[in-house]
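Only one protein chain is missing; all other protein chains are in place.
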Amino acid sequence: MAHTIAGLIDRTTGIQAEDVHAWFDRLHALRGITMTIPERKITAVIGPSGCGKSTFLRCVNRMHELVPGARVSGRVLLGAENIYGDAVDPVLVRRRVGMVFQKPNPFPTMSIYDNVAAGLTLAGERDRRKVEQVVEQSLRAAVLWDEVEDRLHKPGTSLSGGQQQRLCIARALAVSPEVLLMDEPASALDPASTLRIEELARDLVKDITIVIVTHNMQQAARVSDVTGFFLDGELIEYGPTNEIFTRPKEKRTEDYITGRFG
Amino acid sequence: MDRRYRWRRWKNTAMAGLTLLCTLVVLTPLFLILGFLARTGASALNWDFFTQLPGAAGEPGGGMANAIAGTFVLISLAAAIGIPIGVLGGTFLSEYPRTRLSQSARFAADVMNGIPSIVMGLFAYVLIVLPMRHFSALSGGVALGIMLIPTVMRTTEEIVRLVPQSVREAALALGVPRWKTTLRVVIPTAAAGIVTGIMVGLARIAGETAPLLFTAFGNRFWNWELLQPIAALPLQIFAYAISPFDDWHRQAWAGALVLVTIVLVANVAARYAAGRQVKLR
Partner (left out) sequence: MPARSGDRPFQLLLAVMAAAVPLIIGAILIALVAAAWPAIQRFGAAFFITSTWDPVAEEFGVLPFIYGTLVSSALALLIAVPLGLGVAIFLAELVPDWLRAPIRFFVELLAAIPSVVIGLWGIFVLVPWVRTVLGPALRSTLGFLPLFSGPPLGIGMLTAGLILAAMVVPFIVAVSTEVMRTVPRSQREAALALGATGWETTRTAVLPYARSGIIGAIFLALARALGETMAVTMVIGNVPQIRASLFAPAYTIPAVIANEFTEATSDLYVSALVYAGVVLFVVTVAVNALARLLLSRVARGPALIRE
């Protein structure tokens, strides 16, 4: 099932977080995260609820600051550029860093086609043939094309949960991001759909950097190349996945992995 | 013990019967009105009614064609004023709900809904008729348009507020700027619900007479100029009803039938639109 999305994704890059702090009003949610997200690898972010993993993800595509009272400090380098630089437009950052959410959220009034095309049409793309091409490529890349090609005009919400999530992945890919963030993408899905999403990720990562937040350790172990363990807003340990899971250096990591808490 | 309980049981049944009686009493005028409209109004409806201008005083015949057309002209004017302000204002109330402006605007909209319509007519008179020195369709449209604003604003707010955050987040994560997200994703998602509110508002102002008495004023002839007085169905009904002529009384009933039909159709359209609204909860 090797579907290359090379035609869709122009380029990809890694991410370097440097001393990233984040607040919700007074609540200090992230404390000095320094972490490398390598190019063309799947980086998993694990930790118990409330540890800040989703917050960290939202700092990478500048969605955290949309919450009233939220604040970020530090640097996040997308390739060579700090996305928190003074002159940087957060809207452009979000085009370069795509996101898939925990609960599939296709636009409820749009068809399958319009959903995938949304990123392009809202940005003003008028070339209908180009849009059609990109929609098909994205749906193929998300392994959804065969299932929907004859009902592209049906509402996006007419699909099953697993299909909707793949639709959201296609929608995110259609704007050719350089990185794809996935915030617990399978936690609202059944086990069969979960596995499909995991397979899909392993496929996509050949062409695009992926960061996946998950509370499911087995998933992290199955899917990722590199894993970071968060606890109480801090990055406790970080390294190749099999090392984290078999020879963790920190006691807290070991406790979490062996199920002593969380 | 047993007697006391029987009394309480009897009182329970009596009260139930009383409330049923209340319901019947309340529904009686409605059915009487509808019945009269259907009977007397329908009998006076004919082709002439929809195509002819009002006849001379006392003479039978003539119709309310200009009044029907005038009502549509006035509703269109009102819509042009009330819909943009109402929808955009309502969007503001739902996107920034806790600001001081939102709180005062919300309260003001509710208060405005309770201002008597004749006062709105006075306002339009002072604002437009006085400076222009004559009555006009424009002033009538403005009076009705101002009445439309709070209704549309509140219903828009209610429905846009129901659009889930996940829809906004999905658009923002695609790199769509905030304003475009609101305009081209959030509002379209709520579109059917917004249309419902608009139709309900239009139904309400279509039947208003008082604000038009000294703004649109009425006209015995055709008029398509916005700066001249214009006929309207409610005005015509009123004029005919208080006249001494039997034929005009019958035409008043016919006009009332047409007016109530328009109002009913608008309400049904509103319900249809509400059914088309994508479930947001």
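For clarity, chains are labelled A and B in written order, and residue numbers in each chain start from 1.
To be clear about the criterion, a contact is a pair of C-beta atoms (placed from the backbone, for glycine too) under 8 Å apart; a residue touches a chain by one contact, two chains touch by 3 or more.
Here the structure is a predicted model, which is why all the values come from computation and not from measurement.
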item: Touch criterion as defined above, residue of B:A38, B:A57, B:A80 or B:I115 at the omitted chain; value: B:I115
item: Contacting the left-out chain in the complete assembly, out of B:L18, B:A80 or B:M132; value: B:L18
item: Missing-partner contacts on subunit B, residue numbers; value: 8-9, 11-12, 15-16, 18-23, 25-27, 29-30, 32-33, 36-37, 84-85, 88-93, 95-96, 101-102, 104-105, 107-120, 122-123, 125-127, 130, 146, 149-150, 153, 177-180, 182-183, 203-204, 206-210, 213-214, 217, 234, 237-238, 241-242, 249, 252-253, 256, 259-260, 263-264, 267
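The rule we apply is simple: only the chains that are shown with their structure count from here on.
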item: Between subunit B and subunit A, distance of the C-alpha-averaged centres to the nearest whole Å; value: 48
item: Subunit B to subunit A touching residues, read off their complex; value: 164, 166-167, 169-177, 180, 184-185, 188-189, 191, 278-280
item: Touching residues (chain side subunit A, partner subunit B) in the complex; value: 61, 63, 66, 91-96, 98-99, 101, 103, 105-109, 118-119, 122-123, 157, 168, 171-172, 175
